[in-house]
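Working notes for the structure below.
Omission of a single protein chain aside, the complex is shown with its protein chains in their original locations.
Here the chain labels run A, B and C in written order, and each chain numbers its own residues starting at 1.
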Amino acid sequence: MTVHHFIPSIYYTTFGSHPPALRIADGDTVITTTLDAWGMDFQGRQVMPKGNPQSGPFYIEGAEPGDTLAVHLDHLAPNRRTGFSLTVVAPNVVVPEALSYLPARRQADWRIDPASQTAALASDFPALPAITLPLNPMLGCLGVAPAGGQAISTATSGDYGGNMDYRGFVAGVTVYFPVFVPGALLFMGDGHAVQGDGEVVGTGIETSFEVTFTVHLLKGKSIQRPRGENRDDIFTVGNARPLELGVQLATTDMLIWLYEDYGLDGEAASTLLGMCGHYDVGNIYDPAFTMVCRLSKKYLPKRRESPQ
Amino acid sequence: MTVHHFIPSIYYTTFGSHPPALRIADGDTVITTTLDAWGMDFQGRQVMPKGNPQSGPFYIEGAEPGDTLAVHLDHLAPNRRTGFSLTVVAPNVVVPEALSYLPARRQADWRIDPASQTAALASDFPALPAITLPLNPMLGCLGVAPAGGQAISTATSGDYGGNMDYRGFVAGVTVYFPVFVPGALLFMGDGHAVQGDGEVVGTGIETSFEVTFTVHLLKGKSIQRPRGENRDDIFTVGNARPLELGVQLATTDMLIWLYEDYGLDGEAASTLLGMCGHYDVGNIYDPAFTMVCRLSKKYLPKRRESPQ
Amino acid sequence: MTVHHFIPSIYYTTFGSHPPALRIADGDTVITTTLDAWGMDFQGRQVMPKGNPQSGPFYIEGAEPGDTLAVHLDHLAPNRRTGFSLTVVAPNVVVPEALSYLPARRQADWRIDPASQTAALASDFPALPAITLPLNPMLGCLGVAPAGGQAISTATSGDYGGNMDYRGFVAGVTVYFPVFVPGALLFMGDGHAVQGDGEVVGTGIETSFEVTFTVHLLKGKSIQRPRGENRDDIFTVGNARPLELGVQLATTDMLIWLYEDYGLDGEAASTLLGMCGHYDVGNIYDPAFTMVCRLSKKYLPKRRESPQ
Partner (left out) sequence: MTVHHFIPSIYYTTFGSHPPALRIADGDTVITTTLDAWGMDFQGRQVMPKGNPQSGPFYIEGAEPGDTLAVHLDHLAPNRRTGFSLTVVAPNVVVPEALSYLPARRQADWRIDPASQTAALASDFPALPAITLPLNPMLGCLGVAPAGGQAISTATSGDYGGNMDYRGFVAGVTVYFPVFVPGALLFMGDGHAVQGDGEVVGTGIETSFEVTFTVHLLKGKSIQRPRGENRDDIFTVGNARPLELGVQLATTDMLIWLYEDYGLDGEAASTLLGMCGHYDVGNIYDPAFTMVCRLSKKYLPKRRESPQ
């Protein structure tokens, strides 16, 4: 149960089988930092080019294909006082006819105030009243190395996680990933101080982060794609285009979870989803979209022991 | 401001230009009843065949194409103590491979208790612990006659509303519809005592309802498709397949609303959506799906007077 | 086997259960005319407003729900010497970024020459060399009244046919429709002298037509949605959004056809489709798209007798 303090010196813009940045053990905690989506660090210095450079990979000793990696997000916080966002919704989230009355995209600046835990718009938007939003620090990118020797751009996502931009990836959440390669090779980055569903302007309030996380290995526990849980809910994540395929992946995975770990049959699982299930929209901006299926724990029986 | 007590004697399974069941005026309140989705009334009698038979149409005096009809849902409550649901998720919300391990669909029965405001599963589901859910009475179907002399099945939805199955259509909400024909011709039905996002088993807890609603006409106010608001939020509704088109319709309509009635420009509207917007999934089961774009009022400036 | 000469005096812009324009019998032939998509007749007179006004409905004596109606297109020909098209691809067939360099839509005029069986661009397009295209007269709209008392705009399509814009609906083809209402109620219109796949500019070369067709009833033969055949091929038609759903509907219907009428099993039918099948794109412009699955007769065993 070592606590590692790790400052990255190299960052990656693909999720792939890169040389481990740090080797850690089951149960270890890491305190590290992430650059913002455009490659800037806690001092606003351009350390990497644009494109969601990732901290990591963290090699988890003993992780092998077929295991599950649990990543508990202990703490997430912006580590500087500035952020930025883009100012116009992406073309794919409006009807084509709307494009003619949308302005050109600009960058808006935000002041992040850790004392009040808010972000305030610092750019001059004449039509908008002064806006101050509560912080909801989340990781836009989180994932492991994909299967088959692939290296996939941090612009997108898949069964290995990636650029999911789900506002549910906040402190207190445990995220589960399938392990595809020895060591799992965990990456993270693209912190957002605040973000709406869908990341429809193509950004949240982008900033650099300090991240504390703890890993656990579920040896012999096999899952297909990312899952997570917080105090109240369990959720499954479908990364795909179109959104229907995301719905299908996330719903199927939720059913499998309810079967395998909660002992529900098809009717019980379906009935809970049908009457109490939620769908959350992650990214609808990137090449693959993210759809989350979420269910309250309060209606669930006790979960079976995970294998170890 | 008359209050009408209206018990339907005829029901329709299309949204179309049918003969008015009741003529009402701007500001009037109607207390009426709806059958359940399979045509059963408050005594469980089969009054109509299956297929979301609708109460109405209510002809609103003075409503003309180009106006907007505001329907405030004053009160929604099941008017019997039984409901039913289907027990297996629909084939389109899971991956095809999952179909082989899903059982055949059955009907599950529920006991609705108005005193505790709960619904309890009455069928025998061995794998599921006794489940009791808080009621959240909502209208699955709500809409007006479509344009162009069309009559469209209550199985689906469109710019006229219809079978949207959005769990946000509860008491306290005001829903806005474009008026396509003289009198608007308002229909409603398909009450659900409880329902999850997406209506993924093809039903909520289906039951008959007592409904109280009040109409207001916004003369000369033109909208493209359904919108609504409750105490906290405004929302817009895109009824279409695929979900991406629903996202586009709802997001575009939200931008238009923010421009026209809140005086925001494209950057201000985009920024609010990008940082604070929500997407809710209505129906992902019917021929057209329903996607809702929702925004908290707390970040919005005061709304301009609606035209009258 | 009567031959009817029928000049419509009324046209419809919905596929619905309208009063029959002409009653015909199994085996009868009808020689009639259609307006162009914008309501103009053989003399270029505006007879109806825009929007695919249909000739019909033709009531086929003895047709009942559950039967199949076979419509043989004996002859299709423009009955005037002018046509028109729109000049810019629809926004939904290009990426949003392309919209900024597409000009505004205009109407282009064409001269139709029956002697040479060609259409020549009559408008002044500086960048385009003089263009003369061989005629391929086809019906953009063809269908029957839908089920359930529906009346659906001629802007779209469904299992009843409708605005499919498939360039395969030419003379020599037999089209099959499910019968949903007594008399089937056949409609047709929206003739195109020439059209590419997808109708991506929103029109073909639109003109008025003379149409000769012959109907046959397949009593007790039940199909789900439109099918057709010509000398060489059989084909099935999926009208839906998104295109994937069109693919699914058309492919499933082709498999059913190969099972029921050609006696193939699942492996034989799949193998023929996998090695020899074709997909043709009908409309990708309207609310519902049209996808066609087509297979050469040359690899098929003899078709079983149709029921009568």
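Note that a residue touches a chain if its C-beta (ideal position, glycine included) is under 8 Å from a C-beta of that chain, and two chains touch if they have at least 3 such contacts.
Because the structure is a prediction, the values reported are computed rather than measured.
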Sole residue of C:Asn92, C:Gln117, C:Thr174 or C:Asn230 that reaches the chain not shown, by the stated touch rule: C:Asn92
Per the touch definition above, residue among C:Gln54, C:Thr68, C:Thr82 or C:Thr251 touching the missing chain: C:Thr251
Where the unshown chain meets chain C, residue by residue: 85-89, 92-95, 97-98, 101-103, 106, 108, 121, 125-129, 131, 133, 194-205, 242-244, 247-249, 251-252, 255, 263-268, 270-279, 281, 284, 299, 301
Positions on chain A where the hidden chain makes contact: 13-14, 16, 51, 148-153, 240-242, 245
Chain B, residues in touch with the chain not shown (by the definition above): 91-92, 95-97, 99-100, 242
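Everything below uses one rule, namely that only the chains that are shown with their structure count from here on.
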Chain whose Cα centroid lies at the greatest distance from that of chain C: A
Superposition of chain A upon chain B: rotation angle, C-alpha, nearest 5 degrees: 180
Identifier of the chain whose CA centre is least distant from the whole-structure CA centre: B
Centroid spacing, where centroids are CA-atom means, of chain A and chain B in whole angstrom: 32
Distance between chain centroids, defined by C-alpha means - chain B, chain C (Å): 35
Set of chain B residues in contact with two or more other chains: 242
